[in-house]
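With one protein chain removed, the remaining protein chains of the complex are shown where they sit.
Entry: chain A
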Amino acid sequence: MAELHVELVAADRKVWSGEATIVLARTKSGDIGIQAGHQPVLGVLESDPVTIRQADGTTVVAAVHGGFLSFADNKLSVLAEVAELAEDIDVERAERALAAAKAETEAGAARRAEVRLRAASGR
């Protein structure tokens, strides 16, 4: 299967880069799946997990907040203010943050914590 090059970049560092067969993300207007040879696209992402499937069947999941993606010349860039790989997410800390955010009814923080947890659990 044809592969595309993916770069997952946060504001202050490069989070992940490599080859993938398909990348699934949620834009403002709905879910999008990008495979090699997709039409050039520039989309604003929702705060949501992004799933990157590689040729050997492994998947990389990352929590992405405030980002967008651009695809051209078989190269996909996912840019985000904050991006964390699922394995780097401290589940306990995110759960604590979620509880704290819910208690303070702070929607933004709660959403961020929720996305982190979902990414960590691979859903």
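What we mean here is this: a contact is a pair of C-beta atoms (placed from the backbone, for glycine too) under 8 Å apart; a residue touches a chain by one contact, two chains touch by 3 or more; residues count from 1.
Everything that follows uses one rule, which is that contacts and distances are computed from a predicted model.
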| item | value |
| --- | --- |
| Chain excluded from display, named as in UniProt, from "Cytochrome d ubiquinol oxidase subunit II", "ATP synthase gamma chain", "CbtA family protein" or "NADH-quinone oxidoreductase subunit H" | "ATP synthase gamma chain" |
| Residue among A:A2, A:A55, A:A72 or A:A99 that touches the chain left out of view | A:A72 |
| Residue numbers in chain A that touch the chain omitted from display | 7, 9-14, 27-29, 32, 39-44, 66, 68, 70, 72-73, 77, 79, 81-82 |
